[in-house]
Structures are given as C-alpha cells and as structure tokens.
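Please see the structure below; I have some questions.
All protein chains but one are shown in place.
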C-alpha cells in the first residue's frame, strides 16, 4: 500500500493505492488508522481479481455472502469511515463489472486488488461514531453522537 | 433524520442519516434547505426497503417509473444539489443491489430507507442554479449562470 496525505485547509485527503493482491477493505482501514482519520468519505475505481460482496438479510440479521471470482472492474466503490470500538471502520459498497459489461454489487466484505485501486479518502469531521441498532442488529453511523 | 453540519474552511459538509422508513430524496432536500446549502455534491450508501427509479424517455420527455420492491442495498447514490425556484433540489442517481448481487438503477424518484442511509452532502459553491432546457423539457444545471 502506498499512501499520500494531502492537506486542504483543516481537512485532509488520503490517496491510497493498495499493492497488487492486497485486500482493499483492510488497506483502507489501515491507512485511516495510520493517519488518525476518524470520519471520511471514500470513493475509488480500479480492479479486483476476486471479491466477496454481501447482502443484508433482514430476517436472519446477517450478511449473505456473494463470492465474485475472476477479474472485474471496480466500477464504483463508495462509502464512508466512522469510528467503532476505538478504530476507524470503513463502510464500503461496490459495483463490479465483468467482461461483457454485466454488473454485480453489494456491501464490500473483501476485495483482492489487481492491477490497482485508487482510493480517495476525504476527511469530513474530527470524528463520527457508530451505535448498535437493536432493530437491525447492525452498528450504524450516528451523526448526532 | 439526524444531521450534523461540519465546517472545513469556508465549505460545509452535512452528514445526513434519515430515520428508518423515511423517504431519502425529501430528507436530502430538507437537510439542504434547513442548513441553507444551495450547491453540493452528494454521495451515499445504505439500504432501501423499496424505491422508485426513473428512466428519461426522450420522445415522451418524461421519466418512466421503475418500481423496486423489497430490501435492496444502496450500492451507489450519487448526485448533486442546485437551486430551482428558490429551493435546493437534489438530482440523485442510484444503483441498487439484490440478494444475488444483481443490480437495478435509475434516476432516484424516491427511496424508503431501511436500516440506514449515510448521506454526505459536500457544499461546492455559494450557489448553483438550474435553467429550463427547451430541447429535453428538463430543468438542467447551468454552471455559467
């Protein structure tokens, strides 16, 4: 992972490019942790050689896994970072593209980068936190906290 | 809807999280109106329990409605806000994901949030306005105005 921290006024922007075959969600979390970024918008484009996406099942209250094998374009990777249990936690959704332009998408559980992923992590606040939501069983961003 | 206004230099960022079952486009417009934001970039991820998307028909010059029923991941919600008739008007497009990773997308006419939607509204200017376009019959952003 190569990272560059840029400053614009009192806000920081990280440009993060994981290495080939590095896992994207972990790389994003690690870069945010190393630079002390606790609340951010995340966008990225690039490619994965494989990925695992998720769909949240409302009844079972857990993510169903959608494995994606083979090289895909990362058409959109969008999300945010907030703090949970003292660590920056990325919440990322992805739309992936196959050879014929067909798409598959979900909550990004993991993605193996190839040949590149160009992440732009834009700090939006000193801190945003998450809170456990009893109805869904998920830990969700709480901007009022 | 819970909203947090953050400042970075002379630009503001709103983090907007609608309540469960709140309509997303109206929530985005209301948050922008309450905070006096007249020109912004919008990104979001989260989930909808139902939505209505649109496809612009060039001949009939109106949106065809694409109803989406059942829980979907909001894989990408992307767009902007500009002022029309004195009010901030969101222009949002969405890609939604089903249980098997299949996607459906369009102009976001309405979306019912569940369990969350994490909107990041980044002010880009004091104001951007829209102007009626006779060829399409649409009101379109005019950055030169």
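By written order: A and B. Residues from 1 in each chain.
Just so it is clear, a residue touches a chain if its C-beta (ideal position, glycine included) is under 8 Å from a C-beta of that chain, and two chains touch if they have at least 3 such contacts.
As the structure is a prediction and not an experimental result, all values here were calculated from the model.
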Absent-chain contact - pick from B:1, B:16, B:68 or B:83: B:68
Selected from A:47, A:111 or A:143 as touching the chain missing from the view: A:47
Contacts of subunit A with the absent chain, listed as residue ranges: 2-4, 6, 8-9, 13, 15-17, 20, 43-45, 47, 71, 73-78, 95, 97-103, 114-116, 118, 120, 122
Where the missing chain touches subunit B, by residue: 8-11, 39, 41, 43, 53, 55-58, 64, 66, 68, 76, 78-80, 91-95, 103-107, 122-125, 128, 133, 135-136, 138, 140-144
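Methods note: only the chains that are shown with their structure count from here on.
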Whole-Å separation of chain centres (CA-atom averages), subunit A against subunit B: 21
